[in-house]
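The other protein chains are all here in position, but one chain of the complex has been omitted.
Letters A and B name the chains as they come in the text, with residue numbers starting at 1 for each one.
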Amino acid sequence: MEPKCHNFSRNVEQALANRNLQAAISRTTGRFLEHRNAAVRSFPGDFEAAREAASRLKLATLRDLDIHLSRFIEEAERRGATVHIARDAAEARDIATRIAKDEGIALAVKSKSMATEEIGLNEALEGAGIEVVESDLGEYIIQLAGEPPSHLIAPAVHKTREEVARLFSEKLGETYTEEIPELVAIARRRLREKFLSAGMGISGANFLVAETGSVAIVSNEANARMATTLPRVHMVVASIEKVIPLMSDLPPMLRLLTRSATGQPISSYVSVLTGVRRPGDAEGPSKLHILLVDNGRSAILRGKYREMLKCIRCGACLNICPVYQTIGGHAYGWVYPGPMGSVLSPLLLGLREASALPDASTLCGACADVCPVKIPLPDLLLELRADARAQGHRTPGEVLGMKGFAAIMGRAGILEALERIGGVVCRLLFKDGKIPWLPFILSGWTDRRDFPAPAVRPFRKLWKSKRGVLPWNR
Amino acid sequence: MCEHGEFASLILGGMAPSAPVTASLFFTCLADALYPNVALATATVLERFGVTVRVPLSQTCCGQPAYNSGHRKEARKMAAGFLRAFDGDGYIVTPSGSCAVMVKEMYPVLFRNEPRMLDLACSVGERVFELSQFLVDVLGVTDPLSAFKGKVTLHDSCHLVRGLGVREQPRRLLRAIPGVELVEMEDSDRCCGFGGVFSVKNPHISCAMVEKKIERILATGAQYVTSGDLGCLMNIGGAVSRSGYPVQPIHLAEILAGPPPDEET
Partner (left out) sequence: MEPLGSKDALIRRIHAALHGHDERAAEPGAGPPGPPGPSAPSAPPASVEKRVAHFSEALRSAAGTVMSGDLYAFLPALGEALRTLGVTALLVPEGDPVARELADALMPLGPFRLASTSELLHGNSPVTAGIQSAEFAIAESGTVVQTGRGGRTLLPGLVTEVHVALVRPDILVDRMEDVLSVLAADPPRTISFITGPSRTGDIEQTLTLGAHGPKTLIAVITQSP
């Protein structure tokens, strides 16, 4: 999808004006958090120790990513997979389209995958005349609506049942119903036909196991199982940091992933898929293409943002983020929302497109506390802010303001003089001690808030001259 | 990035010190210019417990606004000024969780490529304490001896609770005040939407967040909302003052100091 991160402030206005969206986000994030917290409380063992171990595992894997990735490729190919490498999104689209064409695919069913959203796979395949159907219910809904996902694991959280009912009746010609079980049944029936007739199933990967060349996928709806069992060709699209070294690394990562995502001890389904259908197998695809997407990751690996590649896409940082809770996912303007998106989008798209995102955080730290792999998200946001300023991305007046601020703060004497002048002037202008409007770049502050007028006698002055006669110190 | 020095190991015991204690007051630029009473109250409480309070008057701002908005050069300049002002010994006490975090956690990042400054930042940083943390963990204060009266709810500031891990200290002090009824709000540690430069760059989101916070404050029926960070109180207070909500923001230090004697009846 075309990134719209540069329109962040306009996106925010729209989000804040949308009452349905506000209600939907607070309901969803609240429930996810509640479930997540309950799952953490009932965690078998020490949750903090498990986070620490998972963080160390991911970091150690990234440190030797070349080795683990080589092993993954070798083992997957040994078991019949064809591995493809895409350096960027455009190359990934080309390769995926060529695979589909070579395999003679007319219809592909997809299970949910952020990597395919990132590279814009659907549009590319559709452009080549291949029908692509999303099979995760949430993705199916937003595909019908022509919208991007607004949450990593609940892509249609912003849609009400009435909106879904309208979509199903308008786009699918189904009888209008607002009953959720009936809507789910409609999707089940319509998508079952697609699963049975599709030539190719496309999935992402939650983890790639280097030891065996296996692909691990979690799902609750069973759509990932359908898409990877029924069609004759399976294409996996995964970014390169999904690799974990060993099969035995999978269970501890899964324990953290599903609990952090939905609060489930385990998702309804976990598929561990290795290679192609073998002689004597009852079912399964006879062709397996694994498309590994770099798209900027090897550059991220190089520098101070490496820890971002630990992310396992659980969405916990979205749910807990007070900013995400206020504006929802679409405002972030691309496929990755919330705190993880505010770090990842600028890294993948560049700060020219997405420099507003790192600024869209209060640095409250809740995301870092909840992250199952301990990504220091606020620290990375701060690094991105510094990089953005160094590259010249700034709001009007910001640099001048900051230089002035630094100059005033450079000398206590100057500061005190200005404080006193400011205090006197403000008390003359604003007798009740409230400043109802601020100028220039500060004006937004006073839209719905007052600013306190500076004290006529700043503390440093009080301390020097009046100490001893102030009430507390008589 | 810093290794704990001897200083940290000596004071993290939480035992009441037997020797006289000296503390430098890191009063913060917000208190200095906008809320001088908060700095005075901090000094008052410290003196009440026998602390000799020094006030380095060459201090200005720790540099957090510059750092948080990515202006590292300016931030380094201000940080260097801070380190000059507070170089020496003894505790450094501040009525602000976020300014404490700036010095303790962010200075080492700012000076990560300057070994000499990094050493200085680490040695100054480990001397820094937020007021309630200092009172409870260092001085072992169990009763702040305050005559403050009122129904109070506590907003956990992000930097205090997640940056410094200070959650219980202010509550213990508040509960020990006979005239104070502490009522907890829902999600007391959810960000109020201030975020320093965030509130300037994203005012609409910030305002929506503070409205949510005020909703929860009002639900407690408290007369006062208190916090260990002036940024939060300025944000909450700005919205309260504009909309006339029936709650009064007050810094924790002011509650601990108690009402000034001439206001007592």
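Definition applied: a contact is a pair of C-beta atoms (placed from the backbone, for glycine too) under 8 Å apart; a residue touches a chain by one contact, two chains touch by 3 or more.
Note that the coordinates shown come from a computational prediction; the quantities given were computed from them, not determined experimentally.
Seen in the complete assembly, the chain not on display touches A.
Among the residues A:M1, A:M247 or A:V456, only A:M247 touches the chain that is left out of the figure.
Note that of A:P44, A:G146 or A:P396, the residue touching the chain absent from this view is A:P44.
Among the residues A:K110, A:K159 or A:R385, only A:K159 touches the chain that is left out of the figure.
Within chain A, the residues in touch with the undisplayed chain are 24, 27-28, 31, 44-46, 50, 53-54, 56-57, 60-61, 63-70, 73, 83-87, 91, 94-95, 98, 135-138, 141, 154-157, 159-161, 164, 180-181, 183-185, 187-188, 191-193, 195-196, 210-212, 214, 220-223, 225-226, 228-230, 240, 244-255, 262, 264-278, 280-284, 292, 294, 298-299, 301-302.
Throughout what follows, only the chains that are shown with their structure count from here on.
Separating the CA-averaged centres of chain A and chain B is a span of 32 Å.
Those residues of chain B whose C-beta lies close enough to touch chain A in the complex are 27, 29, 31-36, 39-41, 43-44, 47, 55, 57-61, 63, 65-72, 74, 77-78, 81, 106, 109, 158-159, 162-163, 189-191, 193-210, 212, 234-235, 237-239, 241-243, 257, 260-263. Within the complex, the chain A residues that touch chain B are 9, 12-13, 16, 322-323, 326-327, 358-366, 368-369, 379, 382, 384-390, 395, 398-399, 402-403, 405-406, 408-412, 415, 419, 422-423, 434, 436, 441-442, 444-455, 457-460, 462-464, 470-474.
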